[in-house]
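Removed: one protein chain of the complex. Kept in place: all other protein chains.
And then chain A:
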């Protein structure tokens, strides 16, 4: 599904990613953990194609295709989805209208007609039920005045609508209350299949109890310094990152 080779990226003069190697196969769940500022969100943005970051070395492959010259919207059309750590507000554009535009743009890129309104409504109903979202919510301006938790739930609603191949969830758990976390995690699990893959970026073991990862990676200072199975997350919860930082420094 996703293959990242020796990826280096920087913004302005600052090198943030310093040689990332990662392979994610279809059907897998990977967790990425690591201290604040280690480069987790940057990695997610680079995979999604944010132009602010300059890739200086290495490459990202999606289903064998080098994404180097692929615009962010085209990556989205190919099935990359990013649940943002800080979702952006777009005043005056309703969630429904935004989703309708997003879906129809993807369809257009695939040479399909706009989705008929009837199907769109059905899809919206189905997915909003999955995430227990009040339909009234969907006529509000995108993320404007949403609470932190509402924003995150809305991100996963969008993921459910777009049914991506590769979903990257950047700290989707932070801001969610206990019930919301369960609902959102449950939603993600329902969307999981043998044909898609999920990368969850998180600081907490708690989410991983619901969305059980096949692999856990620790990112530190722009590099993956340790990989393991789900037990690594437990170990981190217990011991923190210091021991890994020291190991990495050696």
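Going forward, contacts are C-beta pairs under 8 Å (C-beta built on N, C-alpha and C of every residue); 3 or more make two chains touch, one makes a residue touch a chain; residues count from 1.
Here is the rule we use: contacts and distances are computed from a predicted model.
Student: Look at the options "Calcineurin-like phosphoesterase domain-containing protein", "(2Fe-2S)-binding protein", "ChrR family anti-sigma-E factor" or "Fe-S cluster assembly protein SufB" and return the one that UniProt uses as the protein name of the missing chain.
Tutor: Answer from the record: the omitted chain is "Fe-S cluster assembly protein SufB".
Student: From the list A:58, A:87, A:187 or A:213, which touches the chain that is not on show?
Tutor: Once the missing chain is taken into account, the touching residue is A:87.
Student: Among the options A:26, A:55 or A:102, which residue touches the chain absent from this view?
Tutor: Residue touching the absent chain, from the options given: A:102.
Student: Touching residues of chain A against the unshown chain: what are they?
Tutor: Spelled out for chain A, the touching residues are 45, 48-50, 52, 71-73, 76-77, 80-82, 84, 87-93, 97-98, 101-103, 105-106, 109, 141, 158, 162.
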